[in-house]
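Missing here is one protein chain; the remaining ones are kept as they sit in the complex.
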Amino acid sequence: MSKVFGSGNTACALAVKDADVDFVAAYPITPQTAVAEKIAAYIAEGIMDANYLPVESEHSAASAIAAASAVGARVFTATASQGLLYMHEILHYAAGGRLPMVMANVNRAVNAPWCLYADHQDAVSQRDTGWIHIHTASNQEIYDSILLAFKVTEEVQIPVMVNYDGFLVSHSMMPFETLDENKIKEYLPPFNPSWRLHPQWGGTFGNVTYSEQYVPYRESLTRDVKKAGEVIVRCAKEYQELTGRWHGGYFDVYRLEDASFFLLSMGSMGKEMELAVDLLRKEGIPAAGLRLRVFCPFPKEELSVLLPDGAKLLVFDRNLVYGSAAGVLLQESRAALYERRDDLRITGISVGLGGEDLPAVLLADRARQMIQEVEK
Amino acid sequence: MDKKIVQPISRPTKGACGRTGTWRSQRPVFEAPLCNGCLICWLYCPEAAISREDRSIDYEYCKGCGICAEECAKNAIRMVKEEVK
Partner (left out) sequence: MKIKDLSSLEYITPGTGACAGCPSTIGLRIIGKALGKNTIGFLTPSCAVASMGLTPQTCYTFSALNICFASAGASAGGAAMALDALYRKGKLQGEKPVVFNWVGDGGTYDIGFQGLSGSAERNDDYIHFCYNNEAYSNTGNQRSGATPQFALTTTSPMGKEIGQKNMPLLMLEHRPPYVATASLGYPMDLYRKVEKAKNISGFRYIEIHMPCCTSWRFPPADTIRMSKLAVQTGAWLLWEGEYGKLTLNGVTASLAEGRKKPISMEGYLKLQGRFSTMFKSPEKEKHLALIEANIQRELEFMAGRAKL
């Protein structure tokens, strides 16, 4: 166990090194660049036993790791924003092909216009690819979630994306702890896929299908994505037993006691939200923070269980669903809680787009506005 | 948890695209006495339907393209109109 004072990108790179990854392909893009650089450096220094392919685009990065996963390697890539968008077709391919892989996505706004700062449009645009999405908010959580992601992806054979906010987390220095090799070996067994591409196999993977043949693949993927939620929570609990650290299962919750107002968000905003909750509580408003960690599969029962009768859910989306009220979390929450539409009140706003600064006072202020709205 | 992972897997199958011999409008006829065993027909058959051992033709799959007849230097294969059934 080592204590490190480093950036979010460093935490990510160290986790990849410690996870005994075999193959990495990555293309640099702000604010992810340091991840690729550090991994290349660890390999060159001989402290990480893996191969690194400096591909010429993100589409190629994803194509390379998809093929590498197929031949049985433990694989990783990292990207952000435009890069994530560029590899979109391969994301569908990897999920449909049930190829285990972990990708770190450093959340960044998308063009046009150009903006380098954090929002979640890049990640939420990949909602329907079949990937599992996890959102983190601290360097320790990044390190821990990358290891968790490898365990989950190899067990369920669904690709996992670990998100963290660009610059806010990726470039912020925080203290965190890394795990020893023997602890990691305890947690992460060797990669043993249900199928691998090798000469003696003699078949074809990913051939054309008829409509009737195609449907079972989709049905099994959606069923397995849903079941993966339990696996994530179980693996997080195992990690807690191993290290004592717990960042939450589906949610990282804050001051749930006697709460009437629940402030839902993802990423670093969710941590800042704790300060906003404190401000509101000081004014006598019974607020709680819900930082969603698992965006996909979106938790239905788990969210409902957290909300008592008559609760008011205030959603803070760092993304937009164009032409609709706000963002994806608002839509997903409303859909998930439809059966409770008569007792709950749900409203939401989109904030923090393009990395717009979100101090606690601003979040508390927006919360008060939303409270006024739902109390009408 | 049900561990069965459904992946898009196919196995090599003779006749994967059906009995392609039914595509033919002409069929190759091999005359062994004229053959010098050069194996050009075997090498060039796009369907691997000509036997290396005796140049017999697998009519279940032969599409009647005529490359074998065209390339045979000894005219040991000729194309005849396929019978209409």
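Just so it is clear, A and B label the chains in written order, and each chain counts residues from 1 on its own.
We take it that a residue touches a chain if its C-beta (ideal position, glycine included) is under 8 Å from a C-beta of that chain, and two chains touch if they have at least 3 such contacts.
Treat the numbers as computed from the prediction; the structure is a model and nothing was measured.
Only one of the listed residues, A:Phe23, A:Tyr117 or A:Phe298, touches the absent chain: A:Phe23.
Only one of A:Ile65, A:Leu221 or A:Ala311 touches the chain withheld from this view, namely A:Ile65. For chain B, the list of residues touching the undisplayed chain reads 8-20, 23-24, 37-40, 42-49, 52, 58, 60-61, 63-67, 69-71, 79. Touching residues on chain A toward the chain that is not drawn are 22-23, 25, 49-51, 53-57, 59-61, 63-68, 70-73, 75, 89-90, 93, 190, 197-210, 213.
Note that only the chains that are shown with their structure count from here on.
Centroid to centroid, with C-alpha atoms defining each point, chain A and chain B lie 53 Å apart. On the chain B side of its complex with chain A, the touching residues are 1, 3, 5-12. Residues of chain A touching chain B in their complex: 96-98, 157, 194-195, 202-207, 209, 216-217, 220-221, 224, 227, 230-231.
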